[in-house]
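Left out: one protein chain. Kept in place: all the others.
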Amino acid sequence: MLHEWFYLVIFLSIAFLLPAAAILIAGLLSPRKTGKIKTSTYECGIETVGSSKIQFKAQYYLFGLIFLIFDVETVLLFPFAVAYQKILLFGVIEAVLFVLILAAGLAYAWRKGALDWH
Amino acid sequence: MIPLSWFLILSAILFIIGLFAVITRKNSIAILLGIELMLNAANINIITFWRYLYAPSGNLDGIILALMVFVVAAAETAVGLGLILSVYRRRKTVVADDLDTLKG
Amino acid sequence: MTLMQVIFLANALVTIFAALMMVTSRKLIHAALWLVLCLFGVAAVFGMLEASFITIVQIIVYIGAIAILILFAVMLTQNAVDDSYKGNRRWLMTGLVALLALGGTLLALFTWPKVASLSTALTTAQLDIGLIGQALVDPQGYVIPCEGSSLLLIAALIGAIYVGMERKGEEK
Partner (left out) sequence: MSFVADPVTFIIDWLQRVLGGWGLSSGWVQFILFALGAILLTVGPMLLTVGLIWVERKLGGRFQDRLGPNRVGPWGVFQTIADMLKIFTKEYITPIGADKVLYNLAPILAVGAVLGVWAVIPLSSTIFGTNINVGVLYIMAVGAIGELGVILAGLGSNNKYALLGGFRAVAQLISYEVPMVLALLVPVMLSGSMGLNDIAGAQKVAYVFLVPAAALVFFIAAIAENGRAPFDLMEADSEIVAGFNIEYSGLKFGMFYVADFLHAFTSALVFSTIFLGGWQGPGAEQYPILGFIYLMIKTVIVYVFLLGVRFTLPRFRIDQMMAVNWKLLTPLAMAAILVTAIVDKLTPGGFGLVRIVALLVSNVGLLLITNWLVGAYVRAHRARRQVVSGPRTVVVAPPKPVSEAQEVNA
């Protein structure tokens, strides 16, 4: 069991080191002539207006929230899906109930208008 | 193999750091971060005891309890951040100390 | 000092360093990102404990969902004042209390007889995720917490939406 995860650790470390090495090599090859104008933040060529901190609307939080709840729900459903072939109809009804309860949550969000992007 | 006590020491240290964060930070989102850390430390403990004492006998209490900790942590973060945002919208502050209107 | 123990110690150091940086970093965005690194460390600890399902759930739920939600919230409230822990006069006293608590826990730890036990290897049959699935749905097993958690999730969803949505009459 552990050697599979050991392979993943090696694989992910190489997967992250490869682009890093490429960027480093490109860093050596590329010229380095920075200038005040060149490194100013790019805003379609005109001077930046106002500070870089802008006010976000609350819908970002709402979408993140609904994603979180449904992510946790799906993760709880995966063990059921793996054991699906060995479960009787009674167990399936329980999982269907689990999904329906959270479908009611989605219906509430839809009804309250939390799903619209203003 | 790794003796059991090492995992417990690690989770104790993480829990204490989380506790330290909750007490000293003023920003309520940072307090939430501290709570997340404490929940993680508890989760390490649960899985450690499951693995060392109950896994060979095929008992699954630890895994289910860890899953419940995930569910509770997700629900707590969702509602906690919702409250912080609505407080921020009305009071324009996130610092926990300013919210003292209930004080006598 | 076998290979596993070396890996565990390295991972523990990274996790504790990330947790400390999370507590002491001034900007909140950095605190959130140090927490993400700490969560990766904890996921690696679960991996070492051969709880493969919990490792993956930790990465998906904590790093994939909760950390992103926290980053969203940090961005939504970034115009508020950035706090720092130094200004807080309770800093020193809580530090002492924390160290005392840590010492107490470790002391209790070592006087407990079962602590020094070593782990026995798990057979692949025991690691099958299907067992968890059957347990979650089996009435003699854990049906109550499973259905209970769906109720908890829907309550959290409805509550957070109700609280989080902007009311019509509110000033922007």
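When the chains are written out, they are named A, B and C in that same order, and each has its own residue count from 1.
As a working rule, a residue touches a chain if its C-beta (ideal position, glycine included) is under 8 Å from a C-beta of that chain, and two chains touch if they have at least 3 such contacts.
Keep in mind that this is a model prediction, so the values were computed, not measured.
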Touched by the hidden chain, restricted to displayed chains: A, C
Given C:A18, C:A44 or C:L71, the one touching the chain that is not displayed: C:L71
Of C:I60, C:V143 or C:V163, the residue in touch with the unshown chain: C:I60
Contact footprint on chain A, counting only the chain that is left out: 3-8, 10-12, 14-16, 18-20, 22-23, 25-27, 29-34, 38-44, 48, 50, 52, 54, 56, 59-60, 63-64, 66-67, 70-71, 74-75, 77-78, 81-86, 89, 92, 95-96, 99-100, 103, 106, 109-110, 115-118
For chain C, residues in touch with the removed chain: 3, 29, 33, 36, 52-53, 55-57, 59-60, 63-65, 67-68, 71-72, 75, 127-130
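In the analysis below, only the chains that are shown with their structure count from here on.
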Result of counting contacting C-beta pairs for A-C and A-B, higher pair: A-C
Separation of chain B from chain C, taking each centre as the mean of its C-alpha atoms, in whole Å: 6
Chain C: positions in contact with at least two other chains: 4, 48, 50, 53, 57, 61, 65-66, 69, 73, 76, 122, 131-132, 136, 149, 153, 156-157, 160-161, 164, 166
Per-residue multi-chain contacts in chain B, two or more chains: 67, 70-71, 74-75, 77-78, 81-82, 85, 89
Residues on chain C engaged by chain A in the complex (per definition of touch): 4, 47-48, 50, 52-53, 55, 57, 60-61, 64-66, 68-69, 72-73, 75-76, 78-79, 122, 124, 127-134, 136-139, 143, 146-147, 149-151, 153-154, 156-158, 160-162, 164-166
Chain C - residues contacting chain B, complex: 2, 4-5, 8, 12, 15-16, 19-20, 22-23, 28, 31-32, 35, 38-39, 42, 45-46, 48-51, 53-54, 57-58, 61-62, 65-66, 69-70, 73-74, 76-77, 80-83, 85, 87-88, 90-91, 94-95, 97-99, 101-102, 105-106, 109-110, 114-120, 122, 126, 131-132, 135-136, 141-142, 145, 149, 152-153, 155-157, 159-161, 163-164, 166, 170
Residues on chain A engaged by chain C in the complex (per definition of touch): 1-2, 5, 53, 55-56, 58, 60-62, 64-69, 71-73, 75-76, 78-84, 86-87, 90-91, 94-95, 97-98, 101-102, 104-105, 108-109, 112-114
